[in-house]
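All protein chains but one are shown in place.
Per-chain numbering from 1; labels A and B assigned in written order.
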């Protein structure tokens, strides 16, 4: 056959999110690890600015390279390019049922973690499951098993606007560094992860998906100030089990997850990092109006989340006690433009600076997203 | 219609500038905030290395993503990718007369700020108007009004090589953070900007453009050492009004701007930042030879600039007193290669280190630019 043009084996696409989060009540001296524009003295922020370079080469390789141009360096230089995804899928069988994903990619744990931020309704992921994984990603080797009919179904759930997770296998197993995306490994242990999920289509056409997942590893948090680490020089137990269930919004949808585990956590006195239990999750209801008075797609939603644990990726692994409510909508007047607006009642810890106090704050959240 | 290939809704282009600026007389211990290769112990520098990802999606959205790969982190790591532009144009009307630009983009203030560095003759912008805006850009929401005939004229002024500004509207109004491109907001105030400009074509075909613009905001400069801030904890008045007039080079051209305002400035003793008046501008004459003995396009020019104010984006907002002359040429042997060479007589302040002394230095400036 004729040699292919490069633009046939590589494609480029992207998306961008611009936010503003005015405080309308409660404590003002706050910070939120998922969005730097939440807090006093803030206006606009570019939360994500992604370009994705991807394609298939031959019958054995797909690749996916996704830098984020809204990242920051440790010294605060803003809007620099840093990798999110950078991996290849090596197809062990040409029907793509069995494949190895090697590189930096999402860890197959939780449903919401795997669902793209481009598709998620709420602006940030829940803390309870998301705290497993820095930027949801890590560097390692992952095996995915996806029968051909489920390949089609996972694809349909994204392409149709039903806000699926994409294809992370019906069954997944992986081993990865465990320090988080873009961070150097700091111990000899690999983290292990496994996940099982199963989407089924009812006779009335509605799709339901449920599953279970677990992580097993050892984690060494960074420390600052005078905090000590309970003689765990090689790291703390970092173990979790989670369950998820999703009724896709056709038009009414429900989505819920919960996880339990143990991991490093700063003690109450703020002096020492110890091994502690954690648990938490969320439940979300949504309703998808595919023709909103002739002005595109409208998706009202309400979400409650709870977390009783710690944020191990922050310095000193501070405790995080979350009990948040969110209610609002996502509106897509045309597929390439999305506008999200909602009210959010925050009840959580300020993880940025000791003593990591609790705060109660009401904010509005606005996001404009471009898909291109 | 058939689904479009991705390379039809996204295009990629770029340009690159390599410089060398030998000192030929006067003070040697100098620095220039616009070009790090001006000064002792310097040779080549990549000043700009831009890739631009842009396109139209449907009838309502154009997007424009421009990282610069010659940026630096705060700790001096060189040639990293950092955003310059990242915005979408949302067309309120399908004739593109009314649009909202949301994201990080150029602030519609001044003519030279809006003219691309790819098209500007002088290697750096004038300090007087450019000091309004870090990297000419900020993050916010901008409304642009451009009648259809002016859309065509703005396009013609760039495409024809006449060094226009591009389409920033006949009328513009916007609100933005005010801390400068890629920098986190640090107060609750938004900056406001508005601009009116009008290009007209005379009967002999020559095009003339003139306009007026203003900025209104509050700015909180960063401080270092023992400098204090005159009890303005929420920021200083940051207000400017400017005028511009351009006779496009057909073949003889003239370009002039001036602005007046007030803003934060280090006092003479170097101990405290205060609110002070500022003013300054430039005038430039140029002559465009479209067929230079069969070797492309040649553009000799002379420029004088003056500024009596401060550089608010530098730590401590040091005073800057500028009185510079430049004279030389830009030569395009082929459209994809440009070579600029000129003599520059610098009379200005060293803004890099206290006591921010004045210097007088003669330099040569050379730049090679690739357009691709």
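Methods note: contacts are C-beta pairs under 8 Å (C-beta built on N, C-alpha and C of every residue); 3 or more make two chains touch, one makes a residue touch a chain.
Small disclaimer: the values here were computed from a predicted structure and weren't measured.
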{"item": "Listed residues B:25, B:78 or B:251, member touching the removed chain", "value": "B:78"}
{"item": "Full-complex contact with the absent chain, from B:18, B:100 or B:364", "value": "B:18"}
{"item": "Option touching the unshown chain, where A:104, A:197 or A:213 are the choices", "value": "A:104"}
{"item": "Selected residue (touches chain absent from view) among A:114, A:139 or A:286", "value": "A:139"}
{"item": "Absent-chain interface as seen on subunit B, which is shown", "value": "7, 11-14, 16, 18, 36-37, 40-46, 49, 51, 67, 69-70, 73, 75-81, 333-337, 368, 370-372"}
{"item": "Residues of subunit A (touch criterion as defined above) contacting the omitted chain", "value": "5-7, 9-10, 12, 53, 55, 57-58, 60-61, 63, 65, 67, 71-75, 77, 80-83, 86, 88, 90, 102-104, 139-141, 176-177, 181-188, 190"}
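Please note the rule applied: only the chains that are shown with their structure count from here on.
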{"item": "Chain centre separation (subunit A, subunit B; CA means) in Å", "value": "38"}
